[in-house]
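The structure appears below as structure tokens.
All protein chains but one are shown in place.
== chain A ==
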Amino acid sequence: MFILTVCGMGFGTSLMLLMEIQDLGNKNGFTIDGEATDLSSAKGKNADLIVASSEIAQELENNDIPVVPIINLLDKNEIEEKVLPYITEYHTRGG
């Protein structure tokens, strides 16, 4: 599964978010590929899922890829609650 994480600049926040999600995947037995990127580059990229901080998530909502907005980027539980269902669903579909 390929996950795009997005923040305003594309380093820092999005990178941490990606590492968090990859950890989460590992704990549940899934390998996750991904890329951390900024808002402008994200629009031209393909992925199975986009995870972004809530204030920029709405700007990404015009395409076929599901977008998960994260309100508190420091809250591991929020990330797990919102992202894990997508990961599990993707893998049970045999993605």
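In the analysis below, contacts are C-beta pairs under 8 Å (C-beta built on N, C-alpha and C of every residue); 3 or more make two chains touch, one makes a residue touch a chain; residues count from 1.
Everything that follows uses one rule, which is that contacts and distances are computed from a predicted model.
S.K.: Report the protein name recorded by UniProt for the chain absent from the figure; options are "Hydrogenase maturation factor HypA", "Formate hydrogenlyase small subunit HyfI", "Extracellular solute-binding protein" or "Ascorbate-specific PTS system EIIC component".
M.R.: The correct option from "Hydrogenase maturation factor HypA", "Formate hydrogenlyase small subunit HyfI", "Extracellular solute-binding protein" or "Ascorbate-specific PTS system EIIC component" is "Ascorbate-specific PTS system EIIC component", the UniProt name of the unshown chain.
S.K.: Of A:Met1, A:Met16 or A:Ile65, which sits in contact with the chain we cannot see?
M.R.: Reading the full complex, the residue touching the unseen chain is A:Met16.
S.K.: Considering the whole complex, which of A:Asn26, A:Ser40 or A:Thr88 touches the chain not shown?
M.R.: Candidates A:Asn26, A:Ser40 or A:Thr88; residue touching the omitted chain: A:Ser40.
S.K.: In terms of residues, what is the contact footprint of the unshown chain on chain A?
M.R.: Output for chain A: 7-13, 15-16, 19, 35-41, 53-56, 59, 70-75.
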